[in-house]
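One structure below.
Excluded from the complex is one protein chain; the other protein chains are retained at their positions.
What follows is chain A.
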């Protein structure tokens, strides 16, 4: 590991000033991803600015009935918060589905959004990877890609974003707040992750040196009946091979409102707006749910070894929506 400097920030302005525009400096929060990547040499920062003790560790109700979640709120505190569990149960479920109890105690909201892909070629510094070394190539296209993207990928990168939390936040229209030396800014989570294209090394819309300060969830009554379902290769403590955050408001047998986001299928949490359009105003039945899944997955471009994900996601959408509709009918 490269030697590095370490400074602890006590306020947001100080943290942003300490980092400056130094491309060799990184913010450190829980460290569960960054420290791991430093050990393997994927990340080689010259300086760390520790932001874990910044006063951004609160979950607060907004006047309009939404929530504001600070960037250093740990995954554990987020999932245990009564208002998260009451108003956005799929968010609590998504967080609880990720990592282990130890890691959830360390990991933070800001770090979760900025975690890197677990693609094995990205983490193997001895080989090529367009995300890690632009222009060096993508071995996953012809290699091991059974858990890679089927939506929104390119010939330059087929890695998936590993977050569970981000999938639920995407379904609920989260807006990311950040601070820079030039002042604060905001970006909707659906626009936070950049399209892959031919620049997979450019991952987010955050300005250089920006610090995520939190996420705002607008009020979403539909979210009170929501669910996160994660499919993985073992029962616990594994990344998803496919996941779904879904919320459904059914009135008189007809879908009044629906929210859907898919996980582990793209370089970002995938908001399924095509599916939502099919659902809204249609009968809440299996035919509609299948048509919604098909509408979203029509754009899927599977690789030779991950075509199963298209079937998996179709079944997942139908199963979870059916459960939510049955709950609503009770």
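Here is the rule we go by: contacts are C-beta pairs under 8 Å (C-beta built on N, C-alpha and C of every residue); 3 or more make two chains touch, one makes a residue touch a chain; residues count from 1.
Here, contacts and distances are computed from a predicted model.
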Options "Aminomethyltransferase", "Sugar ABC transporter permease", "2Fe-2S iron-sulfur cluster-binding protein" or "histidine kinase": UniProt name of the undisplayed chain: "2Fe-2S iron-sulfur cluster-binding protein"
Touch criterion as defined above, residue of A:42, A:56 or A:106 at the omitted chain: A:106
Residue touching the undisplayed chain, where the options are A:56, A:96 or A:189: A:96
Chain not shown, touching residues in chain A: 1, 3-6, 8, 28, 31-32, 35-36, 39, 48, 50, 52-53, 76, 79-80, 82, 85-86, 89, 92-93, 96-97, 99-103, 105-106, 235-237
